[in-house]
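One chain of protein is taken out of this complex; the other chains stay put.
Our next item is chain A:
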Amino acid sequence: MNRREFLKRSMVVVAGMAVPAAALHLIDPKQLLAAKPDLRWAFLVDAYKCVGCGFCVKACKLENEVPYEANVSRTWVERYVVKKDGEVLIDSPKAARDGFTTKKIEVGEGKFREVKDEEIEKAFFVPKLCNQCENPPCVQVCPVGATYSTADGVVLVDRKWCIGCGYCIMGCPYGVRFFHPVHKTAEKCNFCYHRISKGMKSACVDACPFGARQIGNLRDPNDPVTKVIMTERVGILKEEYGTKPQVYYIGLSKEVR
């Protein structure tokens, strides 16, 4: 090998090494965040207002093309029935896509249980969706970086890059994720990113007739959602996992899982 050739070859090697390094550099979310500091999406659920109609679930399935009959959903509503003797019954039949149309409570394996009205101490509904955690374990565990946090605080999945290992599904403490039955990649709620980034509200927020769901920008002090989160008593789910969820709840109860 002469000198000229040597130089040529080493340039190729150096360039080859520089490409992946540069690629890693580009997708550093912190830098992106610094570039766009004035937007941070957050969600507010007022559980007092939820009546369990399931319109949000229906709207979500249609909007985000999650097969209507498949028993998975980006969002769902749970019903809690707390009995006088302390027993707690929870269900979410078909993710509450059709609402709660019967008093019978689903207990799995195709069975139902009926609770007499006079045995019930309290009962309520809790809508659930991805918490767009600030410290998301699903992003941490993705081996290929197909799940990532955006600068404005939403966790997204790249369907073109996901290998379908399911590690993120295992890593999410909220049971939010699943495999899309058609795309065969990890799937979850993304606050309707395609809508909110165009100035619209997410499909579930628009579909809720009772205003139980609201979405807003945490960086905007005048945003009504932000005002509530900042000034009222709100709760989050499963704080103990240290995931820093960005879905805030009014009217949580100790029974809520």
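In the analysis below, a contact is a pair of C-beta atoms (placed from the backbone, for glycine too) under 8 Å apart; a residue touches a chain by one contact, two chains touch by 3 or more; residues count from 1.
As a convention for this text, contacts and distances are computed from a predicted model.
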{"item": "Omitted chain, identified by the protein name its UniProt record gives, among \"Oxidoreductase\", \"Septum site-determining protein MinD\", \"ABC transporter permease\" or \"Quaternary amine transport ATP-binding protein\"", "value": "\"Oxidoreductase\""}
{"item": "Touch with the omitted chain, as defined above, among A:82, A:169, A:229 or A:247", "value": "A:169"}
{"item": "Contact residue for the chain not shown (choose from A:141, A:156 or A:234)", "value": "A:141"}
{"item": "Positions on chain A where the hidden chain makes contact", "value": "23, 70-73, 76, 78, 88-92, 94-95, 107-109, 128, 137, 139-146, 161-167, 169-179, 181, 184-185, 240-242, 257"}
